[in-house]
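With one protein chain removed, the remaining protein chains of the complex are shown where they sit.
Per-chain numbering from 1; labels A, B, C, D and E assigned in written order.
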Amino acid sequence: MPKFALLLLAWCGWGQNPALVSPAPEHQVPPHVFHKLSAQDRVLFSRLMSVELESVWAGVTAEGYPNCFINELTPLRPGARMVGRARTIRYLPNRKDLREKLYSAGPQLNYKSSEEAQPGDVLVFEAGGETRSAVTGNVTATRLMVRGGAGMVADGAFRDVPMLAAMPLQVYMLRGQAAGVAPVQMSVDYQVPVRIGGVTVIPGDILLGDMHGILVIPAAIAEKVAGRALATVEREEFQRQLLLSGESIYAVYPNLSEANRKKYEEYRKAKGQEP
Amino acid sequence: MPKFALLLLAWCGWGQNPALVSPAPEHQVPPHVFHKLSAQDRVLFSRLMSVELESVWAGVTAEGYPNCFINELTPLRPGARMVGRARTIRYLPNRKDLREKLYSAGPQLNYKSSEEAQPGDVLVFEAGGETRSAVTGNVTATRLMVRGGAGMVADGAFRDVPMLAAMPLQVYMLRGQAAGVAPVQMSVDYQVPVRIGGVTVIPGDILLGDMHGILVIPAAIAEKVAGRALATVEREEFQRQLLLSGESIYAVYPNLSEANRKKYEEYRKAKGQEP
Amino acid sequence: MPKFALLLLAWCGWGQNPALVSPAPEHQVPPHVFHKLSAQDRVLFSRLMSVELESVWAGVTAEGYPNCFINELTPLRPGARMVGRARTIRYLPNRKDLREKLYSAGPQLNYKSSEEAQPGDVLVFEAGGETRSAVTGNVTATRLMVRGGAGMVADGAFRDVPMLAAMPLQVYMLRGQAAGVAPVQMSVDYQVPVRIGGVTVIPGDILLGDMHGILVIPAAIAEKVAGRALATVEREEFQRQLLLSGESIYAVYPNLSEANRKKYEEYRKAKGQEP
Amino acid sequence: MPKFALLLLAWCGWGQNPALVSPAPEHQVPPHVFHKLSAQDRVLFSRLMSVELESVWAGVTAEGYPNCFINELTPLRPGARMVGRARTIRYLPNRKDLREKLYSAGPQLNYKSSEEAQPGDVLVFEAGGETRSAVTGNVTATRLMVRGGAGMVADGAFRDVPMLAAMPLQVYMLRGQAAGVAPVQMSVDYQVPVRIGGVTVIPGDILLGDMHGILVIPAAIAEKVAGRALATVEREEFQRQLLLSGESIYAVYPNLSEANRKKYEEYRKAKGQEP
Amino acid sequence: MPKFALLLLAWCGWGQNPALVSPAPEHQVPPHVFHKLSAQDRVLFSRLMSVELESVWAGVTAEGYPNCFINELTPLRPGARMVGRARTIRYLPNRKDLREKLYSAGPQLNYKSSEEAQPGDVLVFEAGGETRSAVTGNVTATRLMVRGGAGMVADGAFRDVPMLAAMPLQVYMLRGQAAGVAPVQMSVDYQVPVRIGGVTVIPGDILLGDMHGILVIPAAIAEKVAGRALATVEREEFQRQLLLSGESIYAVYPNLSEANRKKYEEYRKAKGQEP
Partner (left out) sequence: MPKFALLLLAWCGWGQNPALVSPAPEHQVPPHVFHKLSAQDRVLFSRLMSVELESVWAGVTAEGYPNCFINELTPLRPGARMVGRARTIRYLPNRKDLREKLYSAGPQLNYKSSEEAQPGDVLVFEAGGETRSAVTGNVTATRLMVRGGAGMVADGAFRDVPMLAAMPLQVYMLRGQAAGVAPVQMSVDYQVPVRIGGVTVIPGDILLGDMHGILVIPAAIAEKVAGRALATVEREEFQRQLLLSGESIYAVYPNLSEANRKKYEEYRKAKGQEP
């Protein structure tokens, strides 16, 4: 995008305000994830790394999913973008009979979820807002990281927070907590739909996280909305440059004025694109 | 209990403070429930109607379930006690794809749950605290009532609240709401463990509700803790009368003083009971 | 409605569950309001007193106003219904310069609003959730009552609460408070759109309050939605009686089964109505 | 006050709106308290029972105590007024070492406070908003009642709530709770200043509670502010009657118009009082 | 200030704790704002950039505005100070009739406000705490920046947060959000007094923001309080150095001891100032 911006500036004779042109951060899929991804996911994840979250949001909403953004959680690495696929675990308040039944049937689901995680997976823990106990911590995160996992999300708390913050995973949570999972809560369901910050997350959903929250993209429309967002990048950048050059907002947004529409056509023609 | 209290007063020559003796309210299973209950449930429910909720709480906690009381919900009929068996429904924030899948597979779960309700059942809706939309209302409650249902509980909202308040069901909720369930939420799971007010409720749990909240009793221990609570009634009433007669709290609670222990033995002997 | 219900019961031979038929409370415009209302308002207000709030909600939503129900406030008289017309006042945190400018220009707006109130008016105070200070109290309420006012609403606090509770006005608020308006807040705007419990209220809106909240009806559609709600009363009562008679919910709601549809036509024919 | 109102109505020829004259509830010190009070307290408590809480608030504020009203707690008996003297207990989160040290040194402070309560005392529990555990319940309340106690206040929870609600004590709390005090909290301090709902309560303070909260009156000014409030009753009632008779609010409040001032003088003269 | 500190250290022979002397950050009006400011504003803004916020707070409070600090919002650039002039916009929950009326009368007020912004302006959005929808985002911010705007403030949410964080504007908000303004809210008023975080902000107010919040300075007293704050810098720094040199707090604050008062006079004399 910065290259593109410079081109634009050169072409237009703009740039009276060079100090204002703050290049958008360039996001990349972290190496420990990228190298393990399938070819198809490499394309999808990279696309989602390169577009504005709000552009993707527009597509998700247009497809009939207006309630798709989680903004109640805090990321441990605010400057990093997260792209991944949801693997869900549901917690409930601790209760002896159910706990004994579940834990005698197999491993705790935080361990299981990290052990079974596929490259690019994000573990998503529904904890009902509970922060007096962590859902999991460093051990799960380390195994997840080795498996190529992309992040962890909880509407609750994680422990070992400084260690998590030092890993190349993104982590979203309400708060940290030193206390382990027992005796406050327990994991009860795996790979079921869950509630996080007022949004339903389904196993397999594509998650796109920025510093202000996480966009939940149903898997079936992920390619489509990623593609559509990519298509709007050029026009949005053109509009942004018009504003940076001093044009009135009324001539630029939400629609280009007649004069600017023509400029845009010429610009596209000059680049050899369809007008 | 009042009869018992009067006897006690007569026997002991107590009663200097008659104005203070406020008879505890006598609770009964509502007729529309009672007549449909099995013989076994009539006994269990009636016992639970006749003891202090805190006495049952002591038993539930002693059995290893310290996190068993829901105190975040408000009852529509504060003077009435609720005894019933949990039938659970889980809601999530609305989402087109999951909604279409679920609703094409069968009726909405609020309707289904009232249709399948057994005498004495309490519908328990996990709504994650959502109060911008009701989980259900008058229609579900009416069908539930006809089926012999004992109540409805939601960590969310019901609609048609004045109509609900006029029914012989107990209703616990966070708030009322006129708005129906769509487009804010949807029912997704039926008869699964749910989270209500920080407590896990499992289908079949026995619920005991008073004006300050709902005690959740695992079915397997319900008979036991109801029996144990009944056994403490006499002693607790004896202690209360000691206090009403002006005894120091130190001579009565938590343990009877030597003198009062003897009084208690004599009293039980006089009633033909084992000392 | 009870008469109607009895008729229905007689006609259908229903009534196996007479104990369950809890007649809905019959609401009436309070005399101190009714006698001062215009003929047109008497009709409108009385209609709104006689239908289910949720039926009116359906109409308001259908007209394009889905965000129309305030459920964050508590009524002082839960059993009473409020119907009235909004007269709005906006408060802001206290600030010397603005306060002096406004208060030198005329009376405080709580006094002004009660002085200018028309019969059936409801004073609506936007207080931004402030409960450390009351917006107004007994004096304003008394003048409002004498003027034929129907109620007071604040997303804040009133003072003199026991006196307000003894008046034939309905009052909705977050909490009570003894402290007067200064030095915490001040009235700044009169008869402007305000925010109450997440809903925009415009001067002249018709407000319909029940124990669970307040429905906000734009004046332009009030007649229409009141009429439409009235038209659904009979069908809803028929559905309710079907449920009370023991019909499955699936045969009644949301649509009548074929058999019940026929019953309904016959019933309407018997009453001399169009099928 | 009702007698006074009727007199006024007769004298003035007012009463066009008799339906509007809702007599204020007449409050009395409960018999179990009154009979044990000292002569001096009988006078003070009775005075505080007979005036508007807001009138006393005005005096307390004028004496330099603007932060004196607790409005975050709910009374169990909304229609009853509480007058009493604060006896304070401070709770902290449970902690083994401190608990063992304190509890080996003497009885738990809830028991101690009820045992040492003087007639008219109100037990005030600082619990820091903790509602996952009760500070105390029925046993303490019963002993307190027998001692002539007037109420219990907690910025936390009580247990045995239906039993408390049936006693002639007033009780203010955030919520009810079945769970006992351990293992969540413990009593640590007795008769120290405490924080309740954002107000500091000092042992010996006079508490005046209505349905909307509790006014905290420093003991040293209690007689003075009670007397001053009594002195404003007549004028306030006169103003209220002026409003009920249809006078403009501008002629009545905050100051009487010239005409009304004269009416007031005549009225006082007619009653043989100084103008 | 660092130069001043070094001078002081040299003069006094202090400096035993050099590691403790953390120079306060030096703030400057950002170039894109500064170059467009009037001469008068350059002086005022620069002064406010150079003094402690708490020193200005003292002046504002002394002038009769004790409720002047907003501390409920989070800045996107915690290390940057914001100085600017308030331009206000008020939002309300969305409502079809009002929205249509307003939006047919002119552009949305977020666009209008950025288009009309003057150098040094801060857009201030009253959103009533709504965070399910953003009030505006990147487009408005870009136009504002080009116009020389200094910041944006909302008691709600902005979108495009990573882009905002990369701009030389300061931004304060409750949370971020991807969702646009419709259908949750709408802009209704422009350049009216608004409520932000419990403080009233009036168009033209001078805003001074640090990492912990925003001080609201009425325009009429801005020069005065800025000047007064400047005058206290030297004394405060002297006091700070006394503390750094190891003096007891009792000899320094709130008033200098006799000995230190003399040191201060000598120090001022040595600098050629009035004692």
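The rule is simple: contacts are C-beta pairs under 8 Å (C-beta built on N, C-alpha and C of every residue); 3 or more make two chains touch, one makes a residue touch a chain.
Note that this is a predicted model, so its numbers are computed, not measured.
Across the complete structure, the visible chains that the omitted chain touches are A, D, E. Check A:Gln28, A:Thr142, A:Gln191 or A:Thr232 against the missing chain and you find that the one touching it is A:Thr142.
Touching the missing chain, out of A:Val43, A:Ala62, A:Ala178 or A:Ala220, is residue A:Ala178.
The chain not displayed touches chain D at residues 64-65, 67, 92-98, 128, 130, 188-189, 192-195, 198-200, 202, 218, 220.
Against the chain not displayed here, chain E makes contact via residues 17, 19-20, 22-25, 52-54, 57, 61, 66, 68-69, 71-72, 198, 210-213, 215, 239-240, 243-244, 246, 248-250, 252-253. Across the interface with the omitted chain, chain A contributes residues 31-32, 107, 111, 114-115, 131-132, 137-140, 142-143, 145-146, 157, 159-163, 165-168, 175-179.
By definition in this document, only the chains that are shown with their structure count from here on.
The minimum number of touch steps linking chain D to chain E comes to 2.
It takes 120 degrees of rotation, in steps of 5, to superpose the Cα atoms of chain C onto those of chain D.
Mean C-alpha position of chain A lies 43 Å from that of chain C. Taking the mean of the C-alpha atoms as each chain's centre, chain A and chain D sit 54 Å apart. The distance from the centre of chain B to the centre of chain C, each centre being the mean of the chain's C-alpha atoms, comes to 32 Å. Annotation for chain D: no residues touch 2 or more other chains. Interchain contacts (touch definition given at top) occur between A-B, A-E, B-C, B-D, C-D, C-E.
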